Each structure stands twice: as C-alpha cells, then as structure tokens.
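Every protein chain except one is present and positioned as in the full complex.
Per-chain numbering from 1; labels A, B and C assigned in written order.
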Amino acid sequence: MSESQERHYNILKLNRLFAISTFIFTAVWLLVFVDDYQRPWKTYQKEFRKLEIEKVRSDLNDLSVQLENNPDYNRLTEKLLSAEKRLDSRRDELDKINVELETLNTELYRNNQLYQFSKADLDVLKYDYEKSQFGHDKSSDLKKKYFALNDIVNKYFLIREKSEIRIDKKKKVQQEITKVIGRMKGSLISMTREKNLVERKLSKVDPEAMSFANKVGNVVRDLPVLDFIDPYYEVKQVVINDLEEDLVYMGMPKVDRCVTCHLGIDKKGFEDVPQPYTTHPKLDLMVGPSSSHPISEFGCTSCHAGRGRGTGFNSSSHSPNDETTAHRWEEEHGWEPMHHWENPMFPKRYTEAGCFKCHSGNMPLKEAETLSLGLSVFEKSGCYACHNVTRWNDAPKPGPSLYKLASKTSKDWTYKWIMDPSSFRHNTWMPHFFKKGNNSSPDDIKKTEQEVLAMTEYLFSKSESYEITSVNNSGDYDRGRLLVNSLGCKGCHQIQPNPDPDYDPTIQALRTEQGPNLISLGSKVNEDWLVSWLKNPYSYHEETKMPDLRVSDQEAMDIATYLLADKNNAFDSMNTAQVNDDALNEISADFLSQLLRKSQVNEKISNMTTKEKLIYSGEKLIGYYGCYSCHNIAGFEDRKPIGIALNIEGSKLISKFDFGFWHDEIPHTKWDWLYNKINKPEIFDLIPNEEGSVTVKELNPLEKSRMPHFGLTDKEINGLVTLIMGLVKDEIPASKLPEKTPEYLAETHGERFVHTNNCLGCHKIDEDGGAIWASTAVWLEEIAGPENSEDISLVQSFSPPLLNTQGKKVQPDWLLNWFQNISMIRPHLQVRMPSYDFTHEEWNSVISYFQSKDGLSLKYENPHNFSKATNSYKAGEKIQEEGACINCHFYGEMKPRQDALTWAPNLVLTKKRLRPEWLIDWFNNPQTVMPGTKMPSPYIPVDEPVSDVKEYWGNEVASFVGDTTGMLYGLIDWMWGLEGKEDISSIVKEHLDNEGYGFISDDEDDEW
Amino acid sequence: MKIKLIGTLIVFVLVNFGYSGDVEGKITFDGKAPKMKPLRMDADPVCVANSDIKPRKEWLVLDENYGVKNVLVFIKESKSGSFADNYDSPKEVAILDQNGCVYVPHVLGVMVGQQLDILNSDGTLHNIHALPKVNKEFNKAMPRSKKQMSVTFDKVEAPFKVKCDVHPWMGAFVGVFEHPYFAVTDDSGSYTISGLAPGKYVVEAWHEKLGSKTADLTVDDSGATQNFTFTKPKKK
Amino acid sequence: MGSFKEIVNTISNPTILFTSVVIIFPFVFPPSDWFEKWHRKLGLHHLWSKKAIIIAMIGMIAFFIYGLGDYNFQKIVLKPDNVPISGLIFLVVFFTWLSMYQAYKNDERLEAGQKPDEFYEAPNDKVLVWPDLVYVELISLIIMSAFLLVWSIGLPAPIEEPANPTESPNPAKAPWYFLGLQEMLVYFDPWMAGVVLPSLIIVGLMAMPFIDRNPENSGFYSFKRRRLAISLFMFGWLVLWVMLIIVGTVLRGPNWNFFGPFEYWDIHKLEALTNINLSEIVYIKWLNTGLPESILIREIWGILIIMGYFLILPPLLAKTALKDMYGRLGVVRYSVFIVLIITALTLPIKMYLRWIINLKYIISIPEYFFNF
Partner (left out) sequence: MSEEKQKSLLEKAAESQIWKSIFRGGGVPRNRRQRMMSVLNSVFLHLHPVRLPKHAVKLKFTWCMGGLSFFIFLILTISGILLMFYYRPTIEYAYTDIIDLAEQVPFGIMRELHRWGAHAMVITVWLHMFRVFMTGSYKPPREFNWAVGVILLLLTLLLSFTGYLLPWDQLAIWAITVGSNMARATPFLGSEGPGASLLAIGDINFITMGSDARFALIGGRFMGEAALLRFYVLHCIGLPFIIMIFMAVHFWRVRKDGGISTPV
C-alpha cells in the first residue's frame, strides 16, 4: 500500500503519547487552578471564620442571657402580652377600620390619578395657550379651554384632598388603638437592638444560621472561578491616600493587606487567640476606630514597616523577634528573610521605632517604653555629641567641662580614668576607648599608654585656674550621710559601690544616674574643690546640670567629709605608665605625616621636646578620639563632631551597612548590624574564626574603629536600636501628625525640659518619677526605724511633692517668683528644691507646660474676693475649727497641734500660692488629685439635716446645707482672710531641733 | 449550659443547707514574746482622756498560751471545683470603730460589696486613710461631729492598712474577699470558719507582722481543724 | 569535600577555565587532520556515544545536586533569572551531543559509501503531514505548555526593590542572554563589546551562507566534511557565547570580580588594578621616557600593530596558511571571512594580553573615547 509508505509513526503509539501528554497537560492546568485558588491567606480566613462564629455565638448567647435576666425586658414583654390581649377585645373594631381603609385607599388612588392626568392635560394646554400668546394668535378658544380645564383640575384636587382627610381620620383611630403596643414595641426593639445586630452578623458568617438559599450562595460564592464576583474569602486591604509608600522619588498611596490574615486585629475579643488572629494589644491607642491611630487612617506598615501589599507570610516581609521564632517560622511557614524590600517589618522588640517618625518631639513617649529608654540612653551616653541628630542640636555637651580640670583632680587619676573608667566607677557613662577588641595587643597597649599620657598632659596644660573658696570648718561624716539622703542628692545621684546584678534599666532607674555615681570620690577630688562645687556648681561649669542646693558651709563640709571618706584602693594602687619617647615619636609621626613628608616628619620630631610631643599628640588624639564632643576642652570650641550624622540612619539602605566578615554570624538586617555595632563597636575590625574566636584585621593605627565601648545592657541597646531605626526621612503629612497647637507645643517642650533637667528624679507627675523616694526611705529608716520607712505614705510625705495638676493648682506669678527664690512650703521637709539658674523664659516654659497640661493658659485672673462679714467666711471659720486644720497646718506663727511628723504647709501662704478653683477639687477629694496624700477630705455637713447642723455647726454653716461648693468656698474665704507670718522657717527649725519629728516606732523601744 | 446552672444551684443549696462543716483552729506563736510599751498618745489630749485602760500596741497580741490574736484566716482557693462562684454580699454591716484613738477591731475581713461602717466614738477629729492597692484609696476627715460613715470595697484584695494621719499610731488592717470563708482569731488565737462544703481547700493565715502561712485542708462532713504556728520573722 | 569545592573554585577562574577550554577544544572538534588524528588517539570520539551522554548528564546532575547543598552555589543558581541558564547548560550539552552523535553516524555511513541517514528517495519516501507531523507538533506543544506552566507554578518571577536610579546594585547585571557581552566589557571598551562586536556577530551570522555556500553536505548532520566550519562555529557558539554567559552570570560578583561557584560574594574582595596601556609599556618601561604629548606619536605603536593585524595579516595568511581557502573563496568572500574571524580572535587575544602582561589598551585615546 502506498499509504503505509507515506506514514512514519505508528499512529497508536502517537495516540498513546498524545493521551499521556494531554493527561499531563490537564493535570497541570488543574494544578494551575488549584494553585491560584489555594492562596495561603485563605486558610487563615477560614480558620478565623470559625473563631468568629464561635465568638459571635457566645456573644449572642451572653446577650440573650442578659436580656432574659433583664427585669425591664421581662416586664415589658409581659406588658406587651397583656396589652395585646387587651387589644383583642377591640379586634373587631380594628378589622373594620382596616377594611374601610382599604376601600379608602383605592378611592384615593383613583382620585389621585384623575387629578394627575387632568393636571397633565392642563400643563399641555397651558403651553399651547402661552405659545398662542407669543404668536399673537389670541385664540379665545384656547384660553377658554384652558380655564375650563383649570376648574376641573381644581375640582379633582379637592376630591383627592377629601379622600386624604378621610384616610387620616381613620388612621388616627387605628393609631389610637395600637398606640400603646407600638410604643412598647419601640422600646423592646431598642432593648434588643444589640442582640439583633449580633444575630444579623451571625447570619452572615455562620452557615448554620443561614437560610437555605444563603447557604447555597455561601458555598457558590467561593467556588473556583466564580470567586471573582463576590467571594467571602478575599484579600482585604486598607488604602491610605495621604500616606505614601516610598518608591524612590515618588510615592504610592499605602496599601496594607495585613488585615487579610490578621483578621482580629481591630476586633475586641480575640486577645487570647493565637496569631495571626490576635487583637491588637493596644487597641485603645492603635488600630481601633476610636483610637488616635485608626487603621483606616494609618494602616499597619506605616508604623510596623513591612511589605504591606504582600499577602503571603514571606512576601509581607515578617521579621522574627529571636532565633527560636525564626526557626519556628522556617518550619511552619517556610520563612526566609525577604531580600528586595528595604523596610522589612520591625521585629517585635523594635516595633516602637515606628512611633518616632511622628512623635520625635516628645520625651518620654508614653506607651513606648523601649523607645523612651532609647532616647534616655542616647542622651545619657552622649551619642548625639559625636553623631549629629537634629533634635539635639542645642543640647549641651553630655560630659563635664574640662576647662578647669586641674583644680578638681590629679593627672594620675585622669590617666587611669581615661585608660579604664569602669575600674573607678563600675557604672559610669564615660565609655571605654581602650582595651577594646581592636587595640588590646601588647603593642597596642604600649601605644595606648603613651596616648593617654599625652591626652592627660594636654588637658592639664590647658587647664584654667579656678578660685576655690576654702572653708575651715570640719565636717561630720554622719551628718553628711544624713544630708546626702535627705537633701535630694539622690534624685540625680546614686551611691552604689558595687554593680547591681538585678539592674534593670528603665527611665526611672536612669533618673538616679543624671549625675555620677558618687563613689570613691576620695580617690578623685580634693575637699576644697568639692565644697566649692557643692556651694556653687555654676562657678565651675556654667552649663552644668548640677543645681545649687543652697547648702551652708557646714553642710557642704559635712557632705564632703562623707563623700570623700570613700576611696577606691584598687584604683589608687594602679600604676601610671612612664613616658616612652619611641612610642611617642610614632604617635606624633602618625599625625604629622598627614601634613608633612616623611623626611620633614622625622626632622620635626627630632626638634620637639618630650613635653611638646606630649602636648602635640595629646591635642591630636583628643581631636581624633573626639573627646571634645562630650567635654568642653580648650582649643576645641569650634570643632565639628567626629561621628557620622544619624538623622536618617533608619532610612539608610541596607547595602550601605558594611557587615565586614560577619556576614554569616550577623543576620543581614539593619537592626542586627546596629545592635552589634553598639554592643561591640570594633566588631567590624575583627574577623570571626570558626571556633568562635576572632582575629584583628591588619589596620593602620588611624584606620581603627574609634567608637568606644559603653557597656550597655541588652535592654539599653535595644532601646538605642529602636531609636536609630526610627530616625527616618519619611515625609509625614501634617494630617497624620499630632496637631501643633500652642498647648501641644508647650506640653512637649515642657516634657522635654522636665526630662532634661530630671525633675522627675524628685517629683512625681501622674504616677511617673519620684526616683528619690528610695533615698527618703533610707533617711527615714535611719532616723525613725524600719517600720516607718516601710510606710509608703510616710515616705511620700517626706518626699518632694507630686506635681499633678500643678498648673491648675498654683498661681503662675507666685510659682515664677518661687522658682527664682525658693522658700519653705511643707515645714517638715528636709529635701530641698534646688535653685536653678534658668532664665525667665525657661521658667515660663515650665509653667506654661503645667498650665497646658491642665487645659489652662497663662492669663490674668481675677483675684478671689471675700469679706470677713459674710456668712461664707464665718461658715468657713467654723468648718476649719471643726475640721481641726490646725492639727497639721501652720496658721502663720501658730504651730500645729500635732507633732512635726504630720505637719503641713502654712495656710497663710495659700492666698498667694493656690488657685481657689483647684482648692475646691482638692477639698472634694485630695486622693484623686494627689494619690497617697495624707490630707483628708475636710468634713462638711452638707447632707445633714439643717436642724442638726444649726445646733451643732451654727447658722452660718446651716445656710449652706446642700451646697458643697458654697461650704468649701467658705473655707477658702476663711483662708484668704488668714493673716500671719509667711516665713516660718525659724520656728520650724527651732521646733525640730528641740522636739524632733515625734515618730512613732514599734521596735525602737520594744525589745524582742 | 443549663446543666451547669442547675449543678451550681445544687452545690449552692448543699453549701447552704446541707453538708457543710466548720473549720476550726488555733494560731500560736513559737518564740519569745516581745515586751511592748504602752502607746504614747500625748499628741492629742482627747485620746488620753477617752481611753479607759491604757491602750497597748497591737502589732503582736498574745495570750498567756501564746495564742495569737488578730490573725486573719481565710480560704485562699478550692482544689475541688469552684467555690467562690457567686455570693451575695451579706446584709449585715461590718464595723470599724475609732475608739480611744485605736481601731476596734484591729484586723477585720469584709466581703466585696459589703457595707463597712466606720464609727468615730472619740470626740476628736480623725481621718480615715485607707491604703489599698487594688481598691480605691480614700482619705476622709471625720470631725468629732461626724459619728459614722460607710464605705464598700468592690474588688478582692489582700489585707491592707488603714491609718489615721492625725494620730500616727493608729492602724488597722482590712482584707476584702469574694466569699464569706474568713475569720479573725480571738484573744486566745482561735478561729472558726463555718459553712464550708466538703472538699479540698487551701487555707491561709495572715498576720501583719508575722507574715502569712498556707496549708492544704480537707473538709469532710464533720468539718476540719487546722492550726498554725508562727515564729519570729527574720530581720531584713 | 571542602577541597573539592576549592578545586572547582580554582579551575573556574576565567584564566584557567578559558585556557583549558581553548586547548582542549580543537581536540574535541578537530578542525584539521592533525587534530583529528589526536582526537581519535585520545579516544575523544567516544564523547559522541550514547554512553558518554548518559555519564555526562548524570555527572552534571550530580554536580548540581551536590552544589545546591552549598549556600553560595544555591544562591547564585537559584536566583530566579539564572534558572534558565542552568537549563541552557543541560540543553546545550544534550543537543551538542545529539547533533554530533548523528553527525558521526552519518560520517561513518558516508565513509562506508552509504547515504546519510536523512537520505530519502523522492518522492516515495515522503510522509504525509497529516497526521504524522501535525500530531507530533501538537504533542510537543502540549508538553511545552505543561512544562512552562509547571515552571511558572514552581518558580515565582522575581520582583526586587523599587527602581532606584541613584542606588546601583553591586554587581549590576544585564539580562543573562547579554552577559556574554557584559563579560567582554572586562577586556574591551563599551563601543567594542557593546556595539561593534554584537553587530559583527549579527553580520557574521548573516554572512555565513555567503561564505560557506556550497549546498553540498546540507540537509543532514555531518562533521567530517564540514569540520572547519563546524569547529569555528562551535568555538564561537560554545566558548565565546555560552561559556562567557555562564562566566558572566555565575562567576562574576560584586565589582565584577571573579568568584568561584562556591565562594561567598564578598563586596570587599579586591583585584589589583595594575593594568597599563601599550603606550606606557613602550615609552615608560622600554624606552624609559615620558609619554609623548602628541596623541599620534603616543599611540603610533598601537596603531601600527592594529593596522598590521587587520591590514597585513589577512593578505599574509592568504599567501601562506590559507592559500587554499583564498583560492576557493575569492577576494571579497575571503576578506569578509578573514575580517570576521580575526575580529572574533581579538577577544581571546586581548584576554591573554590582559592576563599575561596586564595590558589595558593597545590603542588608548581617551580624548576621543577611542580605546582598543
């Protein structure tokens, strides 16, 4: 057959091949469908639906039970039943009305139609008529027709109206019959509204609660291919038009699809379910519709970062908080770091970095503890001194001035201190420049010694003279100790000889590190200097934060004696290196060769004396290490800081971070880089070896990383990293920023002022601060025994005041005067409000901060007027007498009846000091104003029978029965009328000297 | 749901009318009794005048057998199911009197929502300053004319101090419970907690100075006995 | 095992890799009788046996599987856009083998005086398109679609960071099929590597049938009768194109430095920049004088060499080594052919000049952007 010759393949074989390939092809297409249909987020949505059904069911159940137990509801249902029964008797009447209404409605319909149609005809006619007028065709026929029809229309209108009136009448009757029931139904509906809403919600999510048709629809809507129409399971997203996703040179509105899986994030009631369904932990602050950051306005990635458009676990760029999580994610989700996205989600520990871009003006940031700690540590460590960050442009240098160093301490001490600060003070903020991983070889140390010698030499050679007023009294150690604990030193200083193993850095803990830990001062400073410093810190260093505590010569001596008694013998016995000319030459040569040729360098060095070399290289080294960034050093006044600016460090591309040889050890993220850099600044000068040891890179002396060791804890570093990650260049639209009202500005400015000057080291504002209380307790224990020092309310009464409602509390001009001229308020207080050298403006900013906080503004206020002749005044006098204010308060020179233990401010001061408005709040409930205060709410017989009051309290008080404010104003009137001595300090002193506080103690005289 | 309700109801009925026992016991002190000096109340003459007998300090009151007064004994938890489901706060009123410038009683327990009347039997000004941590702190003056005021506590709380800032020696302790199973030891150091359904419990004895101790307790139809012995606390 | 990786890293250094390939190449695809003799002697003709391809495929698969255990290898090979190259390697090996296998078979048949395998006797040996061809095509298409779909499901297309014109990734690479050209940039200025050479490739390809125009030996796979053409083409296609692409993709890392397939792409890796121009060699190294001011004098040596290479070498060859060919092709065809060939040869020549004497440019006139 010729046919078979024209064939090559066995057709059956080809058929089989075709069948197989078609089968594969079909299978692959099915796979494509499945792959497209099985999006990972669907699993989560299905799971969440189950949770939601469960929750809605239980909500519904709760509401039903609530309704069942609601007596009002039950009463109403019963009433409704009986009302319906009553209605039954008039059922016939109602039925009749209904039938009649039906007929009437038909009639109305007909009549209305008649009217409408005739009106339509009329309109046509009207136009014809008007047109004829226009064409001067004054056809009277049209006119006549028009008016005739007009009459008919009017007639129909009346007929229709009549029908309407009849219907209205009937309806009124009908309504009257059903009125009661209607009203009841109305209130029932309002009671069950919530339940109905939940029921409706349930019928939307719970297939079991659905009608049959809906059940079918519920299945069909999510079928493959059909699910593009209106699926239940779908990608959910938030689009925020004025927040932009940074796409380099342009922004696209932020699109966050996080809610596709994090379905419970904005719903209460899912707090305890596992991720991704968990409710946001701070729903009142974030995400919630009524919070200040609703999800519809802010989305998710604007704070958390991440790839908002992603709908997969990886493609949304999650970041694990720790290695365990990372491993778990790898197993559960096949997680791997998402390269190719510059802003991966912050891991949980750095989440607060997202707060900073909008709230960079605040300090501290409430609810952002890590970030606030970071801010504090950033300031304490003086990071800003070397690394420019705009926010701190005007901040003073973080370290003490070295202009007059020679008067304060010795070269010897300075040398050892620079060499190894923590050997002198274990928790100092002065960082370690030496004995780091990259300069610890014996050769390095030899060089280091000469470097430190040189720097010391320079500092002392440039030191100015400082006139010390020497005091000749001799101090008393014990008195000194008591003073240190009671005056307020420990609001800012610690005396902590050994490292605390449980040290937990918090903002509160850092408040007692405002000034140095006052240990081993005997090894550091001389007595004369210390006394001068205590008496007037500003004379040594104008910019110091140490305030003037108005200590007397004797007190200064006592304190100095106490502080200087402590010496650090180990430190003292350390050796200082000898000058080594060779090493010094090398150091000098390193610097000189930056300017000169090699031959010139040698020549120059051979012409320099040792001292010149020391001073020359000392100056260069101070410049090189950047000592001047933190300290005032002569000759470095105009130098720029040495570090790179960190203003947009958080936005810097990851490719700009050099991981050196640590690419396998350190995860490739910005935060891990930063963490390691801060934790061990020289890390990238090192090369990790396989066994975990490191070798140092071959580096020239001036190439080495200079950043010093700060010895920070994990928590502190995490705070810093959070802050640095928050330093971004994002442009935030004004609509998303806190509104810059004058109040807001005053508050943020004030908060920062309060923070910078460590007001909360002593004071408490709104439950925050009061670091000094511990020291008060120590003092109390010493003078009154442990049972008193354990009494927290007693400690409070001897501690600096709470500054809650300070703005509302005091008269601003009084406060300003007082700030500038501190005087006694609470007579038994030992702790002293220091005298600061702040300007008027600075004080005013503090006052306006207090005022803004309380919703007031600095403005003139009418003085409180009163007359001694009024009932009010007299009533006040009586209340005062009954209330026995004199038990605790001074009335001018008149001493309180009780012991000094319970003493309270001189009431004569009140009229100048306090605002009556505040006093009313205060009298009403002192505890809410100042929690823990020992001031009781004065008793006023406001709700006692008038006759009783008349009998017991007198007519004047009785005239105010029922008027709380009236009575309290009486008290205020009386106080405003109180005259007497304002300055009672001498009386107080005399009393305390003679009689003491009158502490009650248990163990003191009970032997056990 | 219903079954659970009925179950609770049955338990409740049983607890109230049926099988329930008294827990009794005695608290003793093991150690040397401290010598205690009388209180000095010179600061307020009224106080001195009001006291019939010289009041003594109350931080450790022992009888001759070293029975400890003023120990608050209470059921801390139940190991055999919930026992603190729902108790109505009792109608009767608890009393804390200020008499002779001391608080009577020195230690007391109240239930959540129970009315506590604070009386002023002295003719002087007291202020009643409660220092709870969970409940709301209050500090109210009671001038001599004010003989009585009422307060309630709405949260469960371990014993906290109540003091008078005018008379610094005055102190009392109040514990707030959600159930009625607590008692304060009498002069001899004995206590009785009654009406407890059979089951396993943890009972705690709390003293202001001596600290607290707990014990496991099995209550059967005839009740149970649980004694505690305290020793002198170590100095901190 | 670590040392195996090191060996692979070492031999994939372009110097070693390229040299060995260039040396081995004529023995594998012998262009002349002499090579043919050694080809047989070394047993390299067994490369085109069925056993060889099975071993080669298994070996390559084993290497890939082994390599994927290494993080750095995995990272570079599994980069989505590099996956086609892995496919390309397998396909090229396979199809080179397939064509050579058939060619050798046909060669044997021809030697034995038989017709090649593809020979048919018109018109009786013809087959109908329907269903044979159509059916086969249909099946291929279906399998191809299925393959593409599976590929698409399995490997998501890459999407990296949003475009940032100020922030160039390191290394910045062209699409893989142009990486051969980018690799040439190491040795040539862009105008050569990016414009002239690609244009010549196109022109050269188009010119091919006009140079090799004898319709004999077409329509079937053969090697022996076309061994010069095939070995030249193979050199261009396998060595100068496919291999350079692989080098450019897999072996070039940050700063276009060489990295072995198992080496971490460390951005800090440095290569000494010690390349110098011919003019510097002549004037400074040999003559020990400064560079002359005049561009013409400065570059005259380079210009002479280049002119010699392009203008004198072809006629010289026509007179000597390529006399036969010249005779066969005639002036025009010979000129086109020889210019294409020697231009293509500039690439390996420059490579070796670079590697041996660090030569940067033969002619360097940066003033006019003319560097060669």
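FYI, a contact is a pair of C-beta atoms (placed from the backbone, for glycine too) under 8 Å apart; a residue touches a chain by one contact, two chains touch by 3 or more.
Predicted model, so just to flag it, every value in this text is computed and none were measured.
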Legend entry - Left-out chain, listing which of the shown chains it touches: A, C
Legend entry - Contact partner of the left-out chain, one of C:T10, C:Q74, C:S152 or C:N358: C:S152
Inset, instruction - Out of C:S12, C:N72 or C:Q182, point to the residue that touches the absent chain in the complete complex. - result: C:Q182
Inset, instruction - Mind listing the chain A residues that contact the chain we can't see here? - result: 2-3, 6, 8-9, 32, 35-36, 228, 235, 245, 247, 249-250, 252, 255, 257, 307, 309-312, 315, 340
Inset, instruction - In the full complex, which bits of chain C touch the chain not displayed? Write them out. - result: 81, 84, 87-88, 91-92, 95-96, 98-99, 102-103, 115-120, 122-123, 125-134, 136-137, 140-141, 144-145, 148-149, 151-153, 155-165, 167-169, 172-178, 181-182, 189-191, 193-196, 202, 205-206, 208-210, 212-222, 226, 230, 233, 237, 365, 368-371
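By definition in this document, only the chains that are shown with their structure count from here on.
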Inset, instruction - Tell me which chains count as touching both chain A and chain C. - result: none
Legend entry - Chain ID, smallest distance between chain and overall C-alpha centroids: A
Inset, instruction - Could you give the separation in Å between the centres of chain A and chain C, each centre being the mean of its C-alpha atoms? - result: 64
Inset, instruction - Could you give the separation in Å between the centres of chain A and chain B, each centre being the mean of its C-alpha atoms? - result: 41
Inset, instruction - Would you kindly tell me how far, in whole Å, the mean C-alpha position of chain C lies from that of chain B? - result: 96
Inset, instruction - Please set out, as single numbers or ranges, the residues of chain A touching at least two other chains. - result: none
Legend entry - Two or more partner chains touched - positions in chain C: none
Legend entry - Interfacial residue positions of chain A with respect to chain B in the complex: 61, 786, 792-793, 882-884, 887-888, 897-899, 901-902, 926-927, 931-939, 941, 952-953, 998-1000, 1002, 1005-1008
Legend entry - Complex contact set, residues of chain A against chain C: 5-9, 11, 14, 17-18, 21-22, 24-25, 28-29, 31-32, 35, 246-249, 339-342, 653, 655, 658, 660, 663
Legend entry - Of chain C, residues touching chain A in the complex: 124-128, 131-132, 135-136, 138-139, 142-143, 145-146, 149-150, 152-153, 158-167, 169-170, 264, 266-268
